[in-house]
Every structure is written in C-alpha cells, then in structure tokens.
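Every protein chain except one is present and positioned as in the full complex.
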Amino acid sequence: MPEEILRVEHISKRFGGVIALDDVSLSIQKGETCCLVGENGSGKSTMIKIISGVYTPDEGEIVINGNSYKKLTPMESIREGIQVIYQDFSLFPNLTVAENIAINQQLASGKQLVNWKQIDQIAAEGLAKINVSLPLDAIVSTLSTADRQLIAITKALLANARIIIMDEPTTALTQKEVMSLFKVINDLKSQGISTLFVSHKLNEVTEIADRTVIFRNGKKVMDQDAKGLNIKAMEYYMTGHEIDTSAIEYGEVREAEPPLMQVEKLNLSHGFFDVSFELKQNEVLGITGLLGSGRTELALALFGELPADSGRILINGKEAPFRSIKDAARHGIGYVPDDRIRQGLFLEQSIHNNIVISIIDKLVNKLRFVNNQAKESVGDRWIDQLDIKTPSGELAVKSLSGGNQQRVVLAKWLASNPKILILNGPTVGVDVGSKAEIHELIRSLAKQGIGILLISDDIPELIQTCHRILLMRAGRIVEEFKRAEITEQILDSELVAATAALGSRK
Amino acid sequence: MKEQTKPQVVNKGLTGFLKAIRLDGQTLLLLGVVIALTIFFAATEKKFLAARSITSMGFQLPEIGILSLAMMITILTGGINLSVNATSNLAAVTAGLFLTRLMPQEIAPELIGVYLAAALLIALLVGLLSGMLNGFLIGYIGVPPILATLATFTFYTGISTGLTKGTTVTGFPDQVAIIGSKSLLGIPIPFIIFVLLTILTYLLLNQTTFGFKTRMLGTNPVASNFSGIDNKAILMRAYIISGILSAITGILIMSRTMSAAYEYGTTTYVLLTILISVLAGVIPGFGKVIDIFIAVITLQILSTGFHMMLAGVRGSSFFKDFAWGILLIVIFVINYFIRARQKQE
Partner (left out) sequence: MFKKIIRTNEFVIFLILVFLSLAIGVVNPAFYSISTVFDTLRASIVYFIMAFGLLPIVIAGGIDISFVAIAAVTSYATHMFLLGQGYEGGILLYYVIACSMGQLAGLLNGFLVTRFKLPVFDVSLATFTMWYGFNLFFVGATANFQLPKGTVGYYGNFIIKAQDPIVGETGLHVSMLYVLVIGLFIWWFLKYTTIGRGIFAIGGNREVAIRSGFNVTRITLVTFAIMGTLSAVAGVTQAFLSRYFNPVIFITQPLDVLAAIILGGAAITGGSGSVIGTALGVLVIQLINRALILTGIPVEWQRLVVGVILILFTSIPALRNLRAKRIGHTTELTQSE
C-alpha cells in the first residue's frame, strides 16, 4: 500500500461569479510524479495556490500527512513539507549560489552572524542531494535559467520538502535542460519525494508522469496511470473535443499574387543562418522551433530591433533594409512581443494611449497638436472591435486581465493598418476563452489581406491558424509543412527529432 | 475623416482646456497649501499682500521656476538633469563675455540692439549645445542620466571657470537690465516670461506628439521602442529643450544681477529644482506643468513670508530652507494618507 502524502477532497473555489475549481479531488502518493495538465484558465494555478495555502477553498478539505485542514495557511503548508517553485524562482540575482541556497537556514537559525564555511557546506550538501554540481561562489544572475531552477529545487529540498510543486518548469528551458530536469525529478522520486509537475506540454508529460490528472474549466476530467496514455487522448480531455481542423474556416491564400514579404538568405551571427521564405497576402505562416532555435531572433530581425548581418528583406518586391523598429513600422510591419508586460504595454498609461501610440503622428490637427477627440474615438473603436472588456478607455491598462491586455497590444498594431503582423507567442498567459477568440481574430485578419507570421511552440495553435509552418532548428529552417499534410503528432515528433539531432551532433 | 474633425477643433480645444484645468489631488493639495500660507502671512504681516512685495516675488521666482521646468521635462522621460544650473551659468558667461570683450566700447546706439540680440542667440545656442551633449550621452551612448549630467555639470562649470578665469563678468550695457528688472504694465517682465514658458511647456508636453511620446517613454522605454518610437531622438529633444530653458534662466539671472559667474547658485539651485518637481508630484511618465507652477509659487510665498516675519533676526533668510524641508515632508505624509484612503475605497 503506497503512502499517501497529500489529498484534497471536493475542493471548490469561486472568484466573484467565476467558478475556478468545481468539486475537485486529488491525491499524491509518496515518491510519485504526478502531472497536472490543463489549458490556461483550467484551474491549475488555483489548485497550486490552495495547496500552498495562498487561497482558502470555499468548500472541501485538505489532508496532508494525515492532518486535515479546512483552512491552510502558507506557514502550515510549508511546515507540512509542501514547496512551490514558481516561474520566477524567488532568488536573489546579486548573491552567490551558496548564499541563495542557504539563506533560509541562516534566517531560520536566528543567528546574527554569518558563518561562510557553514553556508558553503549547507549549499554543497543540498546540491549533492540532487546530484548536481554548480560553482558555489557564482553570482546567480550569471547563470542560465536551468541552473537557477536547480538552485530553487535545492532550496525547496533543504526546507524538508515532501512534495515539490513545479509551475510550468520547462517554459524557458532548452530540450537538453528539460532532460536533465527530468533526471533530477527521478532522483527525487528515488528519495521518496513527490513532484507535482504542472504543464501543458503533452510530450513532456508522457515522458515524466507516473500519473496524469487533467483539468478542464475548473473540473477534473481525467485522473489515471500515465502508462498507455497517448497525446491524442490527453488532448481530447484537455479541450473536450478532438482538434478538428476541418471545422475551421481558413482564408484562401492568393497564390497568384506576388509575395508581400520575401526573405533571402538572412543571417545573424549567433542567431540564425541562411533563412529564406516568402509570405503572401492573406497567409498565416507559422514558425516553430524549440527555445534557442533562433525563432525569436528571426522575429526581432524582421522587426528591425536586431538588424540582420547579411541577406535581403523585400517588401512588395522592393528591398527594405531595416535598421530600426521605426523602419519596420514605416514599411507596415507590426510586432506583438512574447514579453507583453515589458515590451508591449505601458501598464500605468490609459488603454487609449496604449492603442494610439503607433499612429499618434497621424492624430494631429492643423496646428500639429494632438487631436484628443480623434485619439479617443480611435481608441474606443478598437476597444469595441476587439471586444476589450473595460468600463472606460481612460483606465490604466494594468486594470485589465491578461487576455484583454493582449488585445490592447494587438489593437496598437492593427490601428496602424499594417500589411504584415509578426505575432510572437500571442496567447501565452491568456485564458482558454480568449485564446480561441484570438485565434479566430488571427484568421479573420488574414482574410482581410494581412500577412501574418505566427511564432509559437503551441502546436494546436499553429494547426488552427496557419497555412504553412516552418520548423527551425539551431538557427536554420529545416522543414516546411503545408497544413493539409500535418497532424500534431508529426510536428511534435519532428520537434523531438530536432532535439535528438541537436544532441547527437554534439 | 479630416473633414469630420475640422469643425470640432474649437470644441476639442474647449474640452481639452476643461480637462487640463480639471483639479486632481496633487493640484488641489498644492492650491490648498498656497491659500493657507497666503492667509497666514496676510494675517500676520501687513506688508505681505502689498503691491511691492508681490512685485518682488514676481522678480524672484521666475529663475527657479524656469529651471524647474527644465528639470521636469527630463524627469518625465525617466531621467534627471543635474546640469541645468551649470548650463544657465555657462550661457550667461558666454553671452556676458561676448558683450564685454567682443562688443566695441564705443558703439552707435542703434547697433546695441543687434549686439544684444546676438548675445541672446549665443546664450540660446549654448543651451542647445549643452542639451545636445546630454542627449547624446544619455540617448545614444546609454549613460545613466544621473551620472551623465553630473559629469556634464562639472564639464560645463569647468568651461565657465576657464573662460572667466574664476572671476565674475560685469560691465554690460545698461540695456541688458531690461529683461530682468523692468516691468510691463506693472507686471515684472521675468514673470511674464515665466508664464509664457509655462504655457509653452504645457502645450509641448500635453498637446504635441512629442509630449505624448515623452510620457510613454518615461513610463516604459522598452515598450516605447517596441512601439516604433525613436527613443534616442525623443531623449535628445527633451534634453535640448531642458538646455534651452536653462539658458533662458541664465539670461534672466545675468540681466537681473548685471553679472555672470560660473558659480551662481551652485548645487543647491539644482536640488531646489528637484525639490519643486518632487513637491509637484512629477514622476517618470506623469506630472503636470501647472503643479510645477503652483509649487514654485508655494516656495516663494514661504520664503517671502518668513523673510518678512523674521526681519531683523540673524540669518532670517535661511529659515525658508528649513521650512521648505518641513513642507515637503508634510506633503509626503498627507499624500501617504490620501493614497491609503483611496486604496481602502
């Protein structure tokens, strides 16, 4: 009989009128790797916050190590051995590896003085537990994301973790780093430590899970042994339907017309090599690849932020050398960045200001003064058209939800009447409902004649929107798929193959 | 679309105006302070509201006021300009040297105007060039504004020191005094200039695309770059405007004191302009020109009022510094409680 460490029973949680979790039960055994799968907004993060004591459930109870809780505080959760590793890792970038690992012990001991030998010792022992070696005196800001994650795991272990919850731990990892993370998770398992692995990447889930739990719209829709569970089945549970591309209406690409954009032998040292492709009017062209395949660098090069070293970009058959974002914008290119908060939005400024910034130079009167009325009417028009939910366009953007914020970024570029839109991970951190609507929006924009470059590693997303998909690997375009000829499995396995090739080349 | 907007321009101007004078928290708070202080000093000092004392305030506050506008623009971009005072001194010194060294002693009276105009242009040019150097270092090289302008502060002061050999330049033609110490219809000319520049700055920051972009850049420079805004050019323009406003201040100082020196105002003048910006609640991306105007008046009332009240007391002119510090702290604390209450609601 396996030992049960955590059990939550009949948990429900509502926020206002929205039901985030609806009568969900879940249990984790000692040494088990449990994968929690679901789309954005399915209730995964609410569950994490309930287990870690951040939220109190409206109904239900939590049983940890045999102790039952109606209301769990964060302190109690930590004392019971539950450790959450959030995506920001909660580290001090300016301190060393050793100090980051041992800082909680130092504080817990209540000592006023620091014994550096002891710090190093604690850190070394901690790292030994997961069989990794990192330079103890390295400053954390100089390390890769993967190494920082290992430090966060070590910290969790030293806090006597019995269950480590990892929230989307592979988002910023390369495939090789994912593999070493899996090794660590298996190591933990052999020490009797359980892992709750929260992810939406199904190929990773099949690889690591002992048991898979799937949430959809706040309900648990599946909970079973991971053996014999294939991606297709999981997908079915996640979305509630098989991805049926035949039901989607894709626009026609005007093949006969000359291409909107031609890219010829574009190079950027350390970024990408010999990239050539064409983008037609009405076309959605997907670019996919693993993190580090050069896909983001390519996007930045096409948007003028990271001008290419050599090669040509032609817009409507005319050569257009981009030296800056302003150049690109002048040629009718818009860019929706993956890092929305940092690169896309002015959080404290009004929705109107955020939308009109791309065309502010045109919203002036005869005196060259900003025409405030035109500004507001343009802003309101886009709020209306993209269905941005807000009581007023004068409110700050930070008052909006993730999905609505993303629409503001889209509105900014649509307002400039672009010929080409580059979308980099347009639905990252967007809830399921908005996601489908954004996909529909992408298709309808293409029907209106805009050429769209969609950069994403979300394969269902690519299939539901793109006419063609380019696969990048180590900075090169290695394969091209027409939508008609791809299924998710093919693309997924191509991605894995790409990784294998990367590994073997080393 | 154009036809539609044309007839609405008047209407738009009106709504824009109403919006602009819409009194928000910081403005109300500052206005309240001005009124309270005025009543207090009017009650305790009979001379406080006399025409003479008001005129004398009108001569004193424009210098620090215009310099504060120069400071405010750079704070809006997310930077700071520690070289405002050094720039105004450099502008005054170069213009002053031009008038004393290059202008012939014996000169036809009708030519004096030409020389004065040339001196004015030279001062403005100095402001432009100093602003350009700041803008270049900050926008194009990427030096943190506080370090860049601290370095140029030393550099500009160094040029003034070298040019004047550390002495004060004096002996200008009498006409120089017009700008700084004469009145028009009973209103001090410096004050008129200050009001005009306040309005210009308001228009620039609130009605032009440059102002719009400046605020967006101050809010999030990465996002403004990704929105197709030329951050470098905007920063360059902001620091050039700051430099020109500083140069105008230099002209006023030179005209009022009939002298130009490398060390006029030294560091405390710069800190005072920052103090005014802080008092007016200016932060990167946000801040109102009108609040700067009221903040300047607040400080002037405090200093004139206490000066009268403590007349004859040793070191009376220094009490204002003490009072300014206290006022700033009081405003901070009031703002804290206002914010806390807003959060509760």
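Letters A and B mark the chains in the order given here, with residues in each chain numbered from 1 onward.
The criterion applied here is as follows: a residue touches a chain if its C-beta (ideal position, glycine included) is under 8 Å from a C-beta of that chain, and two chains touch if they have at least 3 such contacts.
What you see is a predicted model, and the numbers here were worked out from it, not measured in a lab.
Taking the full assembly into account, the omitted chain touches A, B. Checked against the hidden chain, the listed residues A:47, A:101, A:268 or A:470 yield one contact partner: A:268. Although one chain is not drawn, the whole complex shows that of B:31, B:151 or B:233 it is B:151 that touches it.
Although one chain is not drawn, the whole complex shows that of B:49, B:114, B:199 or B:329 it is B:329 that touches it. Within the entire complex, the positions of chain A that touch the omitted partner chain are 90-95, 99, 103-104, 106-108, 111-114, 116, 144, 174-176, 268-271, 290-294, 296-297, 300, 306, 474-475, 502, 506.
The chain not shown here touches chain B at positions 82, 137, 141-144, 146-148, 150-159, 161-162, 164-166, 266-268, 271-272, 274-275, 278, 314-316, 318-326, 328-329, 332-333, 336.
Methods note: only the chains that are shown with their structure count from here on.
The part of chain B that touches chain A in the complex is made up of residues 1, 5, 8-9, 11-12, 15-16, 19, 203, 207-209, 211-213, 215-216, 219-220, 222-230, 285-286. In the complex of the two chains, the chain A residues touching chain B come out as 305, 324-326, 328-329, 335, 337, 342-349, 353, 357-358, 360-361, 364-366, 368-374, 412, 416.
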